[in-house]
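After this line comes subunit A, so read on.
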Amino acid sequence: MLAIEDLHASYDSTPVLRGVDLSVDEGEIVGVIGKNGAGKTTLMKSVIGLLEPDSGTIQFDGRDVTDEPSDARARGGMGYIPQRRDVFPSLTVEENLRMGESINEGGEARYDAVYEYFPILEERREQKAGTMSGGQQQMLAVGRALVGSPDLLLLDEPSEGVQPSIVAEMSETIGQMSEETETTVLFVEQNLSVIDALAERCYVMEKGRIVEELAAVEHETVATHLAV
Partner candidate 1 sequence: MIYDTLNLLFQFLDSFAFIVLATVGLAVIFGMMGIINLAHGEFILVGAYGTTLSYGAGLPLALAMGVGVLATTVFGLVLERTVMRRLYHRPLDSMVATWGLSLVTVQLARIGFGNTLSQVGTPLGSISYGAFSYSAYRVVLAGIAVAVLVSLYWLFMYTEFGTQARATMEDEPTARSMGVDTGRIYLGTFGLGSALAGLTGALYAPTITMTPELGASFLVEAFVTVVVGGSSVLVGTSLAGGFLGVVNATFTNLAGTFIGQVAMLLAAILAIRLLPEGITGLIDSWRAKRAEGGQ
Partner candidate 2 sequence: MNNLFSTGRSSTRRAFLAAGATGITATAGCTGSARQDADVVRIGVLEDRSGGFALNGTSKWQTSVLAIEELNEAGGILGKEIELFDPDPQSDNQRYQELTRRLIQREEVDALWAGYSSAARETIRPLINQYEQLYFYTTQYEGGVCDSTIFPVGATARQQLGAVVPHLIEEYGPRIYTIAADYNFGQISGDWVRILAEENGAEVIGEEFIPLDVSQFGSTINRIQEADPDFVMSMLVGQNHTSFYNQRASAGLDIPIGSSTTMAQGYEHRRLNPPALADMYVGVNYMEEVDTEASNAFVERFYDRWPDAPYLNQEAQNNYFSIHMYAEAAERAGTTDQEAVIEELEKGVEIEAPEGTIELDGDTHHMNHHMRIGHADSNHDLSFGNEQYIGAGFLQEVGCSLPDDPETTQYLPAEVYDL
Partner candidate 3 sequence: MSLRTVLDGPNTRGTSDRFWAAFGLAVVALLGYPLVASTYAVANAALFLLYAILGLSLCVIWGYCGILSFGQVAFFGIGGYTFGIVGINLSTTTGTALGLLTGVGVATLFAFVLGYFMFYGGVRDVYVTIMTLVVALVVHTFMGQTAGSEWAIGEAALGGFDGMTNIPNLMLGGIELIDTAFYYVVLLVLLGTYLGLRALVNSDFGRAMVAVREDEERTELLGYDTKRIKLLVFTLGGALAGLSGVLYASWGNYMNPAVFGITFAALPVVWVSVGGRDSLLGAIGATYAIEWFSQQLSITGSEYALVVVGGLLLVTILWLPKGVAPAVADWLSEKQSSPSIRGHEEVAD
């Protein structure tokens, strides 16, 4: 589904990714773990296309999308959930969800499914997204990406700033959804419980490189990498 080869990227000429290789198979849920500053968010931005890589290739669904702009990638089936609950604060919940419709062009909009996963979103349809709590905004961000039934879901630190109970609930929902709809998921995270609950396979990232691949979640190893 997704294959990244020797990806280099930088912010303002400061290199952040220094040759990332990773691949995700169809239907798989893969986690990328690493400390702050390891380059996880940059990796996600490069995959969705918000950051132009310096070199390397990104293949999605058998196509080379390295030079495609992000909106084309999204319409091609990538659903992206940005870090820090990047919803549109002055748009209502429903309008936020509607923005997700463009993902995976031609796919059917799945409002029912989303409302089923996150009933609170239906309740708050008319409310402005910016006035909701952090957890609710995170659900909205996830729901928004799911509306368009993406083939590949990209999650950037879904647990950040969210209550543990909601984190757990959300991990579960995402896992369930992936199973039900055979959606491939790539997420980056430093919260152990999310990694535990979701990942079938794990990459460990340090200083812009993948330093280790863990077949299943090896709890202790992961913990040392997070250096808690």
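The candidates came about this way: all candidates are chains of the complex that A comes from, given by their letters.
One rule holds for everything that comes next: contacts are C-beta pairs under 8 Å (C-beta built on N, C-alpha and C of every residue); 3 or more make two chains touch, one makes a residue touch a chain; residues count from 1.
Computed from a prediction, not measured in an experiment: that's the story for all the values here.
Novice: Which candidate among 1, 2 or 3 is in contact with subunit A in the complex shown?
Specialist: 1
Novice: Can you check the complex and tell me which residues of subunit A touch candidate 1?
Specialist: 48-50, 69-72, 74-75, 80, 82, 86, 88-91, 95-96, 98-100, 102-105, 131, 144-145, 148
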